[in-house]
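Every protein chain but one is kept in place in this view of the complex.
Note that the chains are named A and B in the order they appear, and that numbering of residues resets to 1 at the start of each chain.
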Amino acid sequence: MLAGAQRYPAEPIPVRSGIGLRAAHYRDILEQRPAIGWLEAHSENYFGAGGAPLRYLEELRVHYPLSLHGVGLSLGSADELNSTHIKKLRHLIDLFEPALVSEHLSWSSIDGTYFNDLLPLPYTDEALRHLAPRIALAQDLLGRQLLIENPSNYLRFHESLLSEPQFLTELVTRTGCGLLLDVNNVYVSACNLQFDAHDYLRALPASAVQEIHLAGHAVNDIDSCTQILIDDHGDRVCDAVWQLFEFCLRVTGPRPTLIEWDTRIPTLDTLVGEAHKADQMLERVSARVA
Amino acid sequence: MKKSTRLVTAAAGSLLALGLSAAGNQALAAKKMEKCFGIVKAGHNDCQTATSSCAGTSTVDGQKDAFVLVPTGTCERLVGGSTTKG
Partner (left out) sequence: MPALRDLQRDFAAYLVAGEETPLLDQVADARVSAAQCLNIHRNNVAITLGEALAGVYPVVQQLVGSAFFADAAKKYSRAHPCRSGNLHDFGREFPAALAADERLKQLPYLPDVAALEWAFHEAFHGPHAPGLDPGRLRQWSAMQFPGLRFSLHPGMGLLGSQHPVLTIWEAHQAEQLPEALDLGIGAEYVLLTRPQLEVELHRLTAAEFTFLRALGNDATLEQATDAAIVCDDSFDLESRLTALVAGGVIVDVRE
């Protein structure tokens, strides 16, 4: 491909809802062309040299704006940034010209071993001094701004002297990265770690938030009197998270919003239904802002 | 002329003839091999946490090995042949 040659219209992700792209829906989306604003694909699922995933994504990209959402870059790892992974992601970005590219505030590998889970970071000065230059380097190598997503938390480290919003705010200031705000993750973390989700949302730099995620979670009993929320992306968005989303939109303003559903994947209709529910809230908040 | 050489030159004749025309290409297409059906596989990379990850079940417990010593799946329906390696 020629440098600078564009294969797709250079349009931003619209301030509407989109859906997470899953192989089970490839054909249905192409046949039905549902009225959704955009699609988000997990970058690593398209790292192969060829085959069905890439062919379907090419077809879909013609019809929908695209966001690439990575899970394996391991930005928070004490290892060197994985240059193979960066190169594959860069290649994918060049091929598909996504409007947004995002990754997680987490680590997933150490000493070259990958655990393929979004593992928690201590929110310390040291972690900040480590992470900020790595995000800056990744952005340089990818030629793109990255959005960094807040993870679901199941634990916190004693040494975390900064709150997650403080840590994210520092990363934004130091690297110019944007934020992907996962409202379900805020809710899950707030319940598990007992903090106020509204305070969390108010503490974020609203202008840096360029995308919002919504998803369902599971409520598990850890013993007879303690529940823990698991971010399993396996259900509809629950009422409490819809309410938090509405509050969030008042804080950040309307933002492109994605419905994620990864396990017990529903029919496309159900997924699109959730997206339209998000659209209605976006429209309500936009009307109020205007 | 040895047998392989004879076979190759004979095959060359028909390949060359087929390569000459669109009709030849169609004839090639018609000679496609018989195939089994395919599958579109789901990607393995995602960012959810498994629903059962807070249960201490033996299948996921990293500390203890589950007491499973013998395979108990459809292998029981496979009969005949040699049952040892070699």
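Basically, a residue touches a chain if its C-beta (ideal position, glycine included) is under 8 Å from a C-beta of that chain, and two chains touch if they have at least 3 such contacts.
These numbers come from a predicted model, not from an experiment.
Where chain A meets the missing chain, the touching residues are 44-45, 47-53, 55-56, 71-74, 77-78, 82, 85, 88, 107-117, 119-122, 124, 126-127, 130, 154-159, 192-194, 222, 226, 228, 230.
Think of the hidden chain as still there; on chain B it touches residues 3-5, 7-16, 18-20, 24-25, 28-45, 49-50, 52-56, 59-63, 65-66, 68-75, 77-86.
As a convention for this text, only the chains that are shown with their structure count from here on.
Separating the centre of chain A from that of chain B, both taken as means of CA atoms, is a distance of 35 Å. Those residues of chain A lying in contact with chain B across their complex are 22-24, 26, 42-46, 52-53, 69, 71-72, 104, 116-118, 152, 154, 215, 218, 220, 222, 228, 230-234, 260, 262-263. By the touch criterion given at the top, residues 40-51, 53-55 of chain B touch chain A in their complex.
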